[in-house]
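One protein chain omitted, others in place.
Note that the chains are named A, B and C in the order they appear, and that numbering of residues resets to 1 at the start of each chain.
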Amino acid sequence: MIKAAVIGASGYIGGELVRLLAMHPEVEISAVTSRHHNGKKIHKVHPNLRGLDLRFTNNYNFDADVVFLAVPHGTSMKIIDDYVESAKIIDLSADFRVSLNLYKEYYGEHLKPELIDEFVYGLPEIHREEIRRAELIANPGCNATAVILALYPFKGEISEAIVDLKVSSSAGGRRENVASIHPERSNVVRIYKPSHHRHEAEVRQETKVNAQFTVHSVDLIRGLLATIYFKMEINEKELYKKYFRYLKEPFVRIVKEKGGMQRLPDPKYVIGSNFADIGFTYDERNQRVVLFSALDNLIKGGAGQAVQNMNIAFGLDETLGLNYLPVYPV
Amino acid sequence: MIKAAVIGASGYIGGELVRLLAMHPEVEISAVTSRHHNGKKIHKVHPNLRGLDLRFTNNYNFDADVVFLAVPHGTSMKIIDDYVESAKIIDLSADFRVSLNLYKEYYGEHLKPELIDEFVYGLPEIHREEIRRAELIANPGCNATAVILALYPFKGEISEAIVDLKVSSSAGGRRENVASIHPERSNVVRIYKPSHHRHEAEVRQETKVNAQFTVHSVDLIRGLLATIYFKMEINEKELYKKYFRYLKEPFVRIVKEKGGMQRLPDPKYVIGSNFADIGFTYDERNQRVVLFSALDNLIKGGAGQAVQNMNIAFGLDETLGLNYLPVYPV
Amino acid sequence: MIKAAVIGASGYIGGELVRLLAMHPEVEISAVTSRHHNGKKIHKVHPNLRGLDLRFTNNYNFDADVVFLAVPHGTSMKIIDDYVESAKIIDLSADFRVSLNLYKEYYGEHLKPELIDEFVYGLPEIHREEIRRAELIANPGCNATAVILALYPFKGEISEAIVDLKVSSSAGGRRENVASIHPERSNVVRIYKPSHHRHEAEVRQETKVNAQFTVHSVDLIRGLLATIYFKMEINEKELYKKYFRYLKEPFVRIVKEKGGMQRLPDPKYVIGSNFADIGFTYDERNQRVVLFSALDNLIKGGAGQAVQNMNIAFGLDETLGLNYLPVYPV
Partner (left out) sequence: MIKAAVIGASGYIGGELVRLLAMHPEVEISAVTSRHHNGKKIHKVHPNLRGLDLRFTNNYNFDADVVFLAVPHGTSMKIIDDYVESAKIIDLSADFRVSLNLYKEYYGEHLKPELIDEFVYGLPEIHREEIRRAELIANPGCNATAVILALYPFKGEISEAIVDLKVSSSAGGRRENVASIHPERSNVVRIYKPSHHRHEAEVRQETKVNAQFTVHSVDLIRGLLATIYFKMEINEKELYKKYFRYLKEPFVRIVKEKGGMQRLPDPKYVIGSNFADIGFTYDERNQRVVLFSALDNLIKGGAGQAVQNMNIAFGLDETLGLNYLPVYPV
């Protein structure tokens, strides 16, 4: 059994990690930490987890083979020294995902620049072999995962793309904020970030495409859809072939149907699962490619991908504890 | 033109008052106050009101014929002395709705007990004549309005009733609170108050029925439905007759249809309007009456009823500035 | 491996059965039938199931150890003869849940009265031992499951109760209907059935309580909450004890917390799981008990309970293939 600790277990990503790890057949949870909720039963914060015999702790003196850092951006680099000797680390913050230059451009100063190169970017569909040998894994951002998976087959062929994102409220975390209360946040199509979203950095690094994000908050709790636009002379058949690389991927599905009603990706079709669904259309008239990429931001865009990385890094079957079919309709 | 001031205009009830008063043909808004937002344009807080040339002020030295107190419970009784000489007051807080005894039972100590009897309970369908002469009007609670209108015809005939309420998020006000953020507050049927809700006091006072509330938060931004249960030997025809008293009421509709799909009240049918919709069913087998009462909590349950009271108290047509048909579907 | 067939696999309950059975470690799906969708891949109807190698068939000549009838009420009794000799049957329709007398009162004429007594009512928390030996199992209704679990401890002590239900749209099935389209069915608290709902029959049979249902459709896709009212002299401590019977039940959780925000059952806390959450409050002032019971109507109220029954009837660990923690927030 792998001993796993979750640092920062009171947020949505943290809760989802606990949920997945508690059901994982090869994992034993050794600690779930929260300074704020120290001593409380887990279900006081995550009511779905009632029945699990777990309490939040702020005792960081635990025994773990793997430590998940589910903490805010900027915090991982402050606390990482405590764990780096003793366990594999899977960091779900943005601190070690991109090169120092990109980090400075999108985030600012870095406190541990010397560690950045030690991290592997934890997107299994691209870096599986490096993850296998990794001690330090930077888990990708939710939006970045969706966009990179869709754009990667075009690496080297296009230089820029417009990325129109529709994201859910859980991506904003469990934080009180007047703009996030139900009367304000329901029934919206709100511009969350009109340009220069931080996840662009990961896409630029991994695909060499200057992806230009505009992020809209829509009335979803979970899930996201990226719609990606660029010019290219190609056709639908060749587009299809671009994605053959994913045919053996356990967690990528190509969604492209003629007729009927379920023809292109929709976050609704992946909720509760680790799938990323990718589809496309070719607009002949305008020689324009449109890609669609959907995933559950807390699973393939967060906790699920982290578990997938853990499975790989510990030599387990990559799908262990992740083989959940999406819940539908929900 | 009536000069109107809104004290506490940054909340949902306050915003709705400003919206209705701004469209009212016989009203001129003389002040909208907010300590927190002093100096800001109104649309910084109420984005729908962009285009209105109004700013929040914390200068309470204004000229007004009527002052609406849209402040939290407990605040009206602290500030009322400032206005009581100079203007009619319509208080939307709970401070002056019920007798001192009921107040003590449901709320606690009262700071202005001597003023309670000066107030008229502002439910026009029951107290229209007193409102006409009133200087001080206590605007009813949203849940109380729905329940009293439904139960009033049974006054003296029944002594208790079960009241199962389904309420919306705007009733909770514009306050930050982790339990109110979108991921937590969407997709719920949450027990907001399992028993002994404060609005029971108003129902007991006005109908002499011991109404026993259980309040559920559902995934609505606006609107509420009260389902009311009690035993009685009666039939549907006689139930119908009970409600004849409302036939000439401009803002009460009886909703009771056989067949089709719109047969009983639903908050969806009243959103954006000052209507209260009332319906009923008789369960012969169990000699049980079930009443249904729906309204828009911010309008007939708040700002709209306050404007209705103003119209009456100033001798205007009661429906002036309130004749809006509900927006549907929304 | 148990060979399982799902008759009527294109509805929501059918889809959920396929999802659960496909992930069940001891089950092999031998047929999923649909007259209408014969030949189509399963994901054409259930887009979440993309990746499963299954097609709908209308060939009813399959080999199965257990047959799930996920067909409309009235259909099971017409087709049951085809399977009754060769396999265990778990019927998810209402055809064999209640005695002939109750059936006639709530549904009408029965085509197979002689079979009714052969069926076991498939609520494991009450009939586990009979289910163990059963060949024919009638899977309870979703509303009935919630209400019976909450009321069963009061069997023999009370004679009637008011049951106010809040139900979701998936309970209405995958049927086109103007009243069910999104603009009409969103943002509602609609009276679905003001009295005499059919699931009352099951409650009367199992608990001997004359449960009087009023059913409201709310803006949920999944999940339901039953709020149950009756008079009784008792206190909260004794109420707690009533539910000790469920302490060892794998799929019943008692939700009763002081303070904090997750104190009573909410369908939001069980989505995607087989849990039924039960809680209560005692209204001293009115000597009134209020019970709350929440579940996922497609799982514990449908497909999950059917799988639980299968596990029991085949001598497997009752929780096999059902040990999913609820997905939250969703």
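Simple rule for what comes next: a residue touches a chain if its C-beta (ideal position, glycine included) is under 8 Å from a C-beta of that chain, and two chains touch if they have at least 3 such contacts.
In this text the structure is predicted, and so the values were computed from the model without any measurement.
Novice: For the chain that's not shown, point to the residue among B:S10, B:S170 or B:T227 touching it.
Specialist: Considering the complete complex, B:S170 is the one touching the chain left out.
Novice: Touch as defined at the start, partner being the missing chain; which of B:M77, B:V188, B:I221 or B:V289 qualifies?
Specialist: Touching the chain that is not displayed is residue B:I221.
Novice: Thinking of the whole complex, not just what is shown, which of A:K78, A:H196 or A:K241 touches the missing chain?
Specialist: Here the residue in touch with the unshown chain is A:H196.
Novice: Out of A:A64, A:V218 or A:A276, which residue would touch the omitted chain in the full complex?
Specialist: With A:A64, A:V218 or A:A276 as choices, the missing chain is touched by A:V218.
Novice: Touching the hidden chain in the full complex, which residues of chain B are there? Just list them.
Specialist: These residues touch the chain not displayed: 12, 15, 19, 22-23, 43-44, 46-52, 170, 221-222, 253, 255, 257, 260, 262, 266, 268-273, 275, 277, 323-330.
Novice: Just the residue numbers, please: which parts of chain A touch the chain that's not shown?
Specialist: Contact residues on chain A toward the absent chain are 160, 162, 164, 166, 178-179, 183-184, 186-191, 194-196, 210, 212, 214, 216, 218-221, 223-225, 227, 229, 261, 263-268, 271, 279, 281, 283, 285-286, 288, 290, 292, 294, 329-330.
Novice: Which residues does chain C use to touch the chain missing from this display?
Specialist: Chain C touches the chain not shown through residues 12, 169-170, 172, 174-178, 180-187, 219, 221.
Following the convention adopted for this analysis, only the chains that are shown with their structure count from here on.
Novice: Which chain is most central here if centres come from C-alpha coordinates alone?
Specialist: Centroid comparison flags C as closest.
Novice: Copies chain B, chain C: same or different interface, half of numbers shared as the threshold?
Specialist: Both copies, chain B as well as chain C, present the same residues to each other, with over half of the numbers appearing on both sides.
Novice: Please work out the Cα centroid separation of chain A and chain C, and write it as a whole number of Å.
Specialist: Each chain's C-alpha centroid was found; their separation is 34 Å.
Novice: Could you give the separation in Å between the centres of chain A and chain B, each centre being the mean of its C-alpha atoms?
Specialist: One centre to the other, that is 45 Å.
Novice: Taking each chain's centre as the mean of its CA atoms, how far is chain B from chain C in angstrom?
Specialist: Centres of chain B and chain C (C-alpha means) sit 38 Å apart.
Novice: Can you list the chain B residues in contact with two or more other chains?
Specialist: Each of 178, 183-184, 186-187, 219, 221 in chain B touches at least two other chains.
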